[in-house]
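With one protein chain withheld, the remaining protein chains of the complex are depicted in position.
For chain A:
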Amino acid sequence: MNKPKTIVEKIWDQHVVHQEQDKPDLLYIDLHLVHEVTSPQAFEGLRLKSRGVRRPDRTFATMDHNVPTIHRHIIKDQVSKTQMDTLKQNCDEFNIPLADIDHPDQGIVHVIGPELGLTQPGKTIVCGDSHTSTHGAFGALAFGIGTSEVEHVLATQTLWQARPKTLNVKVNGQLGKGVTAKDLILAIIAKYGVRFGTGYVLEYTGEAIQSLSMEARMTICNMSIEAGARAGLISPDETTIEFIKGKRHAPKGSDFEKAAKDWKALATDQGATYDATVEINADEVEPQVTWGTNPGMCIPVSASIPSPDQANSANAKDEISRALEYMGLEAGQPISSVKIDHVFIGSCTNSRLSDLQRAAEIVRGKKVNPSVTAIVVPGSHSVKVSAEKEGLDVIFKQAGFEWRDAGCSMCLAMNDDVVPPGERCASTSNRNFEGRQGTGARTHLVSPEMAAAAAIEGHFVDVRKLTQPTPS
């Protein structure tokens, strides 16, 4: 019998174009996603060397980082406009399919890939964006690359990559009611730190992962990079196959049946070994809130903000002190007492239909606290349309949320959706770095439910206490 293999080993072995002693492998790339911010210099590089795009049919572009989410066609920032125009010109010149700002397929690149069925198990997928790890939810090997590598993939459809080490993130038990995939990934990063995944591809396994929906799995894999891992994935199963079935770019008919069989065969074999393993009990995970300036600075909503005195080294102590100062918080303060000014529901982490459905359930019939400005930014035009069909837009608007067009928006505030200096935002995005949502802005990462609850209450609150059934 063959040696049992992990899904990473299987995908890798299927994609090696060339191998040499003491060199990385030359790896074939099945799908290259492109957006306006990290591609212009790559296309310019091609032109300077008179090179073409090897496989425009394996390349797909959209505009997401810079696009306005309100007054769609008034792009006040000329530099942003130039960047978007440049993408359009580059896609025209090199014959690359583009979902531009007016296209019905437009959206955050990591939302539309799966939506269109471009993302499939077993594929190697890259994009000049670190959250490309999202696509790993489908059992694809997907990772972020820099602009030089974008140019390399455009020219050759390959990348030189050293075979990665594998790390099994084993999630035992089941998540409790009101506890989400976002809370789980935040709890994992809080427990093991923001660099435990460096040099590894993470594979999420265990009962809790198997029972998650595809959208929840995307939230988990999305934040692999916040643990230091370029890629994180989940072995494909029936849930994966059901999601892909019928999507525009998915195989059809008997081709689909054959593909589904191949996809299932990719799952990690019983007895396969990993280079490392970490474990967490899902049952013990509570709703999470970050308090600091990296995603590992995170506590359960019932906890209080840590003190620099709890640190185990001088450097860690400095790091906590600096974070508290930037965030304008006191050690020992219960996180639930922290008042917020903004709520952002969106980003490639949490802007899919089910995210919006769950947030809408919380705000239905309630009002956003008068001290809070709250916006919902669907991950794609298609998510927006589906949500409107269900009337979610009405629920949000009646509660006092703004209902916007699709884009990356306030996750990184490259457009006009900026949190002002010193103000505090409960955000469903992925990074609470200094200045991420605006210079001097203070970000707290939470699940869509927790963000919705905070919008209503004006401060953080355990969402499980809000969702007790009303007596009939």
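By definition in this document, contacts are C-beta pairs under 8 Å (C-beta built on N, C-alpha and C of every residue); 3 or more make two chains touch, one makes a residue touch a chain; residues count from 1.
Here is the rule we use: contacts and distances are computed from a predicted model.
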Missing subunit (named according to UniProt) among the choices "Carbohydrate ABC transporter membrane protein 2, CUT1 family", "3-isopropylmalate dehydratase small subunit", "Thioredoxin reductase" or "Fe-S-containing hydro-lyase": "3-isopropylmalate dehydratase small subunit"
Candidate in contact with the missing chain, chosen from A:6, A:294 or A:382: A:294
Option from A:110, A:182, A:230 or A:358 whose C-beta touches the chain left out: A:230
Residue among A:146, A:246 or A:328 touching the omitted chain: A:146
Touch with the omitted chain, as defined above, among A:59, A:106 or A:130: A:130
Where the unshown chain meets chain A, residue by residue: 17-18, 22-24, 26, 28, 30, 37-38, 40-41, 44, 49, 51, 54, 65-66, 77, 79-80, 82-83, 86, 128-130, 144-149, 151-152, 155-158, 160, 162, 194-195, 198-199, 225-226, 228-230, 255, 294, 315-316, 318-319, 322, 412-414, 421, 431, 433-436, 439-440
